[in-house]
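Once you've had a glance at the structure underneath, I'll fire off some questions.
The complex appears here without one of its protein chains, the remainder shown in place.
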Amino acid sequence: MGSTWGNKFKVSIFGESHGHGIGAVIDGLPSGIDIDLERVQHELNRRAARGNPLATPRKEGDQIEVLSGIFNGKTTGAPLAGLIRNENTRSGDYAKTKDLMRPGHADYAANARYGGFQDYRGGGHFSGRLTAPLVFAGAIAKEILTAIRPELGIGSRIVSIGDVKDEPIRDWRVYKTLIKGFENPAFPLYHANLEDAMKQAIIAAVADEDSIGGLVEGFITGLEPGVGNPFFESIESRLSALLFSIPAVKGVTFGAGFEVVSLRGSQANDALRMNDGQIETATNYNGGINGGISNGMPIVFQVAFKPTPSIGKEQQTINLSERKDATLTIQGRHDPCIVVRAFPVVEATIAICMADFLL
Amino acid sequence: MGSTWGNKFKVSIFGESHGHGIGAVIDGLPSGIDIDLERVQHELNRRAARGNPLATPRKEGDQIEVLSGIFNGKTTGAPLAGLIRNENTRSGDYAKTKDLMRPGHADYAANARYGGFQDYRGGGHFSGRLTAPLVFAGAIAKEILTAIRPELGIGSRIVSIGDVKDEPIRDWRVYKTLIKGFENPAFPLYHANLEDAMKQAIIAAVADEDSIGGLVEGFITGLEPGVGNPFFESIESRLSALLFSIPAVKGVTFGAGFEVVSLRGSQANDALRMNDGQIETATNYNGGINGGISNGMPIVFQVAFKPTPSIGKEQQTINLSERKDATLTIQGRHDPCIVVRAFPVVEATIAICMADFLL
Amino acid sequence: MGSTWGNKFKVSIFGESHGHGIGAVIDGLPSGIDIDLERVQHELNRRAARGNPLATPRKEGDQIEVLSGIFNGKTTGAPLAGLIRNENTRSGDYAKTKDLMRPGHADYAANARYGGFQDYRGGGHFSGRLTAPLVFAGAIAKEILTAIRPELGIGSRIVSIGDVKDEPIRDWRVYKTLIKGFENPAFPLYHANLEDAMKQAIIAAVADEDSIGGLVEGFITGLEPGVGNPFFESIESRLSALLFSIPAVKGVTFGAGFEVVSLRGSQANDALRMNDGQIETATNYNGGINGGISNGMPIVFQVAFKPTPSIGKEQQTINLSERKDATLTIQGRHDPCIVVRAFPVVEATIAICMADFLL
Partner (left out) sequence: MGSTWGNKFKVSIFGESHGHGIGAVIDGLPSGIDIDLERVQHELNRRAARGNPLATPRKEGDQIEVLSGIFNGKTTGAPLAGLIRNENTRSGDYAKTKDLMRPGHADYAANARYGGFQDYRGGGHFSGRLTAPLVFAGAIAKEILTAIRPELGIGSRIVSIGDVKDEPIRDWRVYKTLIKGFENPAFPLYHANLEDAMKQAIIAAVADEDSIGGLVEGFITGLEPGVGNPFFESIESRLSALLFSIPAVKGVTFGAGFEVVSLRGSQANDALRMNDGQIETATNYNGGINGGISNGMPIVFQVAFKPTPSIGKEQQTINLSERKDATLTIQGRHDPCIVVRAFPVVEATIAICMADFLL
């Protein structure tokens, strides 16, 4: 349970890190929408971070095969299923350490949940690898949105890696510029000059056989006012549910986020005003959302990623079958900082969420 | 759309601030569970904050009438419907200012969403008053949980009001103590001596005809490992969706929250260890959740509340029908800091979420 | 569980026969739709069958109070809740016979389901009285459909009472006439001259302190082709799920129904043809639905109602607490043939189903 989401754009993801394949089925698509499979594959390639020296050297082909739902290059309206075969899996790595619960991973919690029957190899269904089907679904959602909301922009930037922090953006007009693209699209920064420092922070963690977290900001431009619902189907509720689905996410804030607690109402209220016949707000502390519904300003939110739990350093843990303390050194290929691969996943969840609202 | 939630404990809330009544229907209850209606009413009274000098002087009776689903003091298994009649409403206050969009409120977004047909009086369905049905549903959920999980503890504390901040709690054992109760249950603090400073911060905002935000921490003790699901039905996804349903919430983090980005993996991983035959973690930076599933440690999360948008100070806004800039001074009875009434709502969402998982 | 339905037009019904009240909450309504509460009440009156000598003499006021969701006579877009207070309940009738399971009723099955904690008075939540909230929801759905699909017609006729049978209608053009109204709207018949014979069949059953079943045909005219979905969300799947929610329904067929098994494909295929520029079918054995989706012909289906289980005649049953055979004579006020009150309920389910598809 838990792998199906959506009211109108229904996504069902499946697969395990070291099984036969991973994928997604999407139901609820309109018919007749052009799907550019090269763009879809490009989104998967962004997540795969192939050749990125800061990412895992595991070579993930992540080649998507669409099994159904597209005919003559367009959606049919029937469910669209996509399959990615797993390759380059070395299951042998995992059998010998299956009783050693990897700290920070789902191992122990999943063991309790599934009575030990879960596929433990590489985290199984809990693997970050399952974000590939999410990105696939997001890429399909983007194709739909391109057709039905061409003015909608979906973007993300890296705000911090460890203690290296970019500035908050308080002028919402900046997002209209950022949406056009970043100096380095593979490392999207408001201040591009921070790239080196951030990469050094990752390299420093690698040198310690450790990992490091970071902050991603997602944003949506060009969304008309009036999208969303009160309460359980608010933009915040729907989007946060998707964002917390991404492994390693531990926090989601909208607009000013936790800084909002220090503001006075007279500041945080985002005074309304007319500007050249258009309604806008002076500030955007509410992140483009009031009462769960868009107000026409950019939707802005931040997502906290914890350090990747797979590290080379020796860790204290338990041997579950022996119920004894133990030490664990995780071998193999790992991402020292998931943020450099996670921002396309954040964008994918935005696209899925918006498609669900706007279809 | 948006007022219905749940897989197993299904809640449907209804009502507007100045309509005939507000309430909730709950479907999916087990039969034969004792419901203590005095305890249920007590939860509503906690939210109503009657007599609290820091809260709105609007006298809300919030007397719940159970219409169905209870027979001879026990749940029947049929839907349980509860109704709270609205009293003490002065609709006349609102008609003359209906074109003036209250900044920070849902007014403008709702107008775009509903084409101006929403009940604008007192915010209508978007009113914070709709948290009363949430608290009612949470109170019923608590009764269920008391029966099926007597060892489960649900609590909350005020972490900050404006800039007055209590400490983060890094030793998870502290929650085992906090769950037993607070020195002042109406103002639950880890360090009770901060109460005065926090109240002064509110009083200072009132003096400026302004408002102020704050931070609430929710926690769950006694939850066994293995509760929750991966991805879209993770504890984080489900709980955050409920928390963001509460008006004024702009951020939700679990465990170390946004501080997690500065940690190394070797810290944030929460090393596992045996303690007297029990499995536990040394630290609890993950807030009791790995892979979306409980790991047996206390579930801990923080919720950021923005300053209440209704303030006495004059504000810049627009007159929507004239599409002109305007000023607005909100008259009437308002909460200067919703945090002092919101923590029981946070607890209610925990109870609803847990009932949905554990039924 | 089981009292909530709908994707876009979400209905949640509640109440017990002898509780404080019954009602429904509807979420997902568009805003700005005129609701004529007199027409809504009229639908409830049709079901209540007040003054109908063939129906139960129990005087049900069934006065609806709308608690929320309507403002200035129009839908607000927020949940619309309606409450009907129970009156004229004589709970004392039921306590003494609570261990005697009424054959044909839900008593024994509900007892197993709810462990004896269900409200047994008058069938509790299983009472036919719960069709009143269904009719209320259907009446609201009709108001919505009147606004968004003025050309849509929803109708029903009595096809048989016991062995007195009206003809099947094989020429689908007839429905275009029937939708305009029946000679006796309180007893809608294709051949009005059968009314006496049907009523005599009911009176004969009453004379034997027994009851009798019947067949209702529902139909929809003016529905464009292309409404519905394949598989689990076909018109047949969605509508049958609603129809089987009506107590006493034991069969649902579309088009030619069970006669279809005797037809050859060359007959049952409903040959397509052009008629004055319009696409139509020669026959309508498929009841206006192919592949779960409307084909532009009238939607036609039949619903079998069993005889009302409450009869005056002595019956064999068991005493559940004593686990012994027993006899039971049901006192009180009963409907000898529910068909005369059920056809408005069938129409209500059509309206709910169509609103869910067409919103």
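In order of appearance the chains are A, B and C, and numbering begins at 1 in each one.
The definition used in the following text is that a contact is a pair of C-beta atoms (placed from the backbone, for glycine too) under 8 Å apart; a residue touches a chain by one contact, two chains touch by 3 or more.
Treat the numbers as computed from the prediction; the structure is a model and nothing was measured.
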| item | value |
| --- | --- |
| Options A:E65, A:E183, A:D196 or A:E322, residue touching the unrepresented chain | A:E65 |
| Residues belonging to subunit C that touch the chain removed from view | 1-5, 13, 101, 103-114, 123, 125-126, 130, 160-163, 205, 208, 210-215, 224-234, 236-238, 240-242, 244-245, 247, 249-258, 260-274, 277, 279, 281-282, 285-287, 289-296, 302, 304-311, 313, 315-318, 320, 323-325 |
| Hidden partner interface residues of subunit B, rising order | 7, 78, 230 |
| Touch residues of subunit A, complete complex, unshown partner | 1-4, 8, 10, 12-16, 19-23, 25, 27-28, 31-32, 65-69, 71, 74-81, 83, 113-119, 124-125 |
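The definition used in the following text is that only the chains that are shown with their structure count from here on.
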| item | value |
| --- | --- |
| Separation of subunit A from subunit B, taking each centre as the mean of its C-alpha atoms, in whole Å | 26 |
| Mean-CA-position distance for subunit C and subunit A (Å) | 47 |
| Residue numbers of subunit B (touch at least two other chains) | 1-4, 13, 113-114, 125 |
